[in-house]
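In what follows, a single structure is set out as structure tokens and then discussed.
The complex is shown incomplete by one protein chain, all other protein chains being positioned as in the whole.
First chain written, first letter: the chains are A, B and C, and each begins at residue 1.
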């Protein structure tokens, strides 16, 4: 194919009429896409709050151990059942002090340190399981929406997984995979992979359904046909044209997914299948503290609030991101 | 629509058979043993004998086939017998006795037919879990509507906040919390659900009401959170549609525009979401039932799981699978019925 | 005493078991919850009382050698029923029913959970309507297996006649609603949920039970059950309050009820795996006697591990009033309990010295001892249970202090105690270095219990991992002494031997570290009178004597 020279524009403007007839130019100067995203994002107060809190809590659980270098597993029986420092405000007699600002548990383990370490695990489990579920859900959704032949089977597969009971599944997984995983990743790493795997593998179905529905609708849009007509391969159509357009339902699933993953992990702790017992997670701290919640309400409230705030901020962040990532909304 | 439904129903049969096989194999693979609750003082050989008496030693395919026959052939016969012998509806038919002498699906734990126990558990499960679903929906829908109508208002923000908090707090925390407040400190509500309570008159209804408040509320919190999010989203989508402007141009009242025109359209996706949530009602709510001792299907599944009562777990999960497949279908059909634009086949 | 009066005068009593009964036939289940629920309805010939002494129930008296009820050669025992006994349906109780009970449980296809109670029974002969004779194939120093205690009550022949052997599970109606002689009879049984009962109008004692009806609720967890009795007063009696002492105490402050406790033979212990559980070994050789444990085979290490534990503190944290630190595997009855208290004082320094002596020293300064390049590192497993996890944490902490690295693992109880040979996580397989659980023995005689530690009785692949010698202890001397015990009838002598055996396992070899002698804890409402907690039989053994205090 030879390159044909395109002649320069022949139209020279007659100023008076051209203003009347030419297309209006957008008033705003062009800006970088990410600047735009950021500007839109910044306008969403909830998202800013959510993002800031999430950043804070992520940094806190990552760098917290340096700032507060107490070992969360360290027992100190003599100093058990300390109250958080603020109880001194109304009860001068309370066992509390700066040594353990959030108090200690019934074996004298420092609650602040446990919260930090527990947060690490919970956040990691939450994020990883959510990402895994998202990846699977999106993949299944996109594939079954896009390839008509696979649709039926993938959707029936989704039904299948939907009806699998999670608890026996986890027990099976533990039996089958714990030994090799433990050998390769250590007892905690292995369990981490297992839990993330099981939660991720059993919570992608909703995402898949929603994404599929959206893809089915998008597929009928003309720009997909256009992409096909300019020779875009299916893989690329999915990546470049379909996926960016289903980002908002994916965002919503992601928010709910993170919350569900953190909560499922805690439910597993509650049912006694999960990390080694001396390995704190927010869910486990919460469920361990429930029997003593009358005397030591802080032990349920602290992890409870941590979970809620994290989930909440992820939700707001998701709302904001969805608005910011959609150029149509961003334009307004 | 009818052929669509029939076609889907037919296709779901092999799907379900496959699901049952997967569940069966999964449970076989699962570690654990029905003898776990027998005290350690009972010697191993006795336990071995007990296992054999349960039919544990048989080859897998025989066990699976036996279950299939029992579930798909004998249990329906039992049901027919029940209908013709005892039910009010069909009791006038000559009594049948198809199932006499046939071995039904027997629970290892209780040595009684699984289906009988399931039927026994249904009322309290439906009362508590089902009612909580209804309550959750009844709360969620107005919240969703108003949040969308007053998008980004204070109410919307507060609604989002409360529902998300509700969604993020696990029931094993909210349950005991409510018990401590309302049962222990205030002494207003019972902490333990009485499954044998029968509502006969006003007073006994009050008792029933009191004992249901807490579990229903704990469960409804989760439903509310989810449904109100969907409702809000659907309303937002529809409020900007052209037909809303048309309705306004007719001079309709704002309430009619929103509550008739917009709501009807927004309910279409929400109703299907609600339908998809239905199987969970029959599946019970494991943790909440446990916390309040409601002893519905969820608690049944949990105890069966911990006791490794495979026939029970197998049957329950499979019933659950049937419901999921069925309600998936119902959701699709509902969608088609509610939305005149959708026509299957 | 205020509990005299007519039957049913006190209305309703409500009992909560956080594990719900699933069947009322102890022969088909063996689970404690089922057995105790059944004990309200069906009764044995005799029971153990709170001191472990035998008391007649359906029998006129307890047969002994002295009253010629037991033959001199210890090979037979003759029971005499009380006259005029009737079932709750009004039909008379006869020795036919007793004989049938034995037949029912001894049927080879029945899978009877209490089969061990009938071990060695050669025949059950009816002498007359009220007299029945049980003959054993060999001398039985303890002939009170059959028909004694909650495990082996008498069932009605008329009701169960069609339920023998393989047909046992088909008799749902009978299994759920057995006709009995006990103070109550079943009105409605909802498996795993709730049982409603009403007073048995044919009960043999005048004016008993004091309650006209009984509700037996199941489900939930110990905390909730305790709360319902002690804090909200919704229930009268709650079973098995396995809760941390501070939690229990806080609940008692609720003022509606109080915890009650009594001690039996249940001992929480740590088993030391004497074989090598390393995953590097081929399956089939792992944790078998072919490979002695590389670390724990050394008695000094085991002793050091024991010395590092502060048992009193464990009790304080985990059990409070309802536990006692112990160094014995057999803590009771007094006749068999050794007075060994050596282990009760924690000695971390001594433990360290002992490890040094054994060649384990921390040469690289990382806080973990090594020997020949191998780290002193242990995997410590137990079942999932809040108190056990606290124990694990504490013990791990102490062992860390003496330079032992510990990895903790907790396994779901249904798997851990399940005994499924396919699972790597059962306590029998013991694919870990140390493990913790509790066990006790039935009745008052420890012979069978001690005999579990015989050589060759360990779980192993060839026995499908069944076997009770969990720590794979093996000593010829021990086995010889066991044989002597089984030949000895004289009580004093038996006590001596049992103590010696107990010490061989604990004090001398340290192959098993008893930690806590665990009592039964239950909670009873302040308005409930007549409760006597019994650890040797069903907790509800004297429910006929319960009454309402105003």
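Rule of thumb we're sticking to: contacts are C-beta pairs under 8 Å (C-beta built on N, C-alpha and C of every residue); 3 or more make two chains touch, one makes a residue touch a chain.
One rule holds in what follows: contacts and distances are computed from a predicted model.
Undergrad: Report the protein name recorded by UniProt for the chain absent from the figure; options are "Dihydroorotate dehydrogenase", "NADH-quinone oxidoreductase subunit D", "Glutathione import ATP-binding protein GsiA" or "Multisubunit sodium/proton antiporter MrpB subunit".
TA: Per the UniProt record, that chain is "Glutathione import ATP-binding protein GsiA".
Undergrad: Among the chains present in the display, which ones are touched by the chain that isn't there?
TA: By the stated touch criterion, the chain not on view contacts A, B.
Undergrad: Which candidate, A:70, A:142 or A:227, sits in contact with the chain we can't see?
TA: Hidden-chain contact among the options goes to A:227.
Undergrad: Just name the one of B:268, B:301 or B:329 that touches the chain not displayed here.
TA: Only one listed residue reaches the unshown chain, and that is B:268.
Undergrad: Touching residues of chain B against the unshown chain: what are they?
TA: Where chain B meets the chain not shown: residues 3, 6-7, 10, 241-254, 261, 264-265, 268, 338-341, 345.
Undergrad: Could you please point out the chain A residues that touch the chain left off the display?
TA: Residue positions of chain A that touch the missing chain: 1, 3-4, 6-14, 16-18, 20-26, 28-30, 32-33, 43, 221-223, 225-233, 236, 240-241, 244-245, 247, 326-328, 331-332.
Criterion: only the chains that are shown with their structure count from here on.
Undergrad: Would you identify the chain whose C-alpha centroid lies closest to the centroid of all protein C-alpha atoms displayed?
TA: B
Undergrad: Quick check: how many Å separate the C-alpha centres of chain A and chain C?
TA: 47
Undergrad: Could you check chain A for residues that touch two or more other chains and list them?
TA: Where chain A meets two or more other chains at a single residue, that happens at 171, 174-175, 290, 294.
Undergrad: By residue number and range, which residues of chain C touch two or more other chains?
TA: Within chain C, the residues that touch at least two other chains are 223, 412-413, 415, 423-425.
Undergrad: Would you tell me which residues of chain B are touching chain C in their complex?
TA: Within the complex, chain B touches chain C at residues 31-54, 103, 106-107, 109-113, 116-117, 120-121, 176, 179, 183-184, 187, 190-192, 194-196, 290-293, 295, 299-300, 303, 305-308.
Undergrad: Touching residues of chain C toward chain A in the complex: what are they?
TA: Chain C residues touching chain A: 223, 243-244, 246-247, 250, 279, 313, 317, 384-386, 389-390, 392-394, 396-397, 407-410, 412-413, 415, 423-425.
Undergrad: With touch defined as at the start, can you tell me which chain B residues reach chain A in the complex?
TA: 11, 15, 18-19, 22-23, 26-27, 29-32, 157, 160-161, 164-165, 167-170, 172-173, 176-177, 180, 184, 226, 287, 301-302, 305, 313, 317-318, 320-321, 324-325, 328
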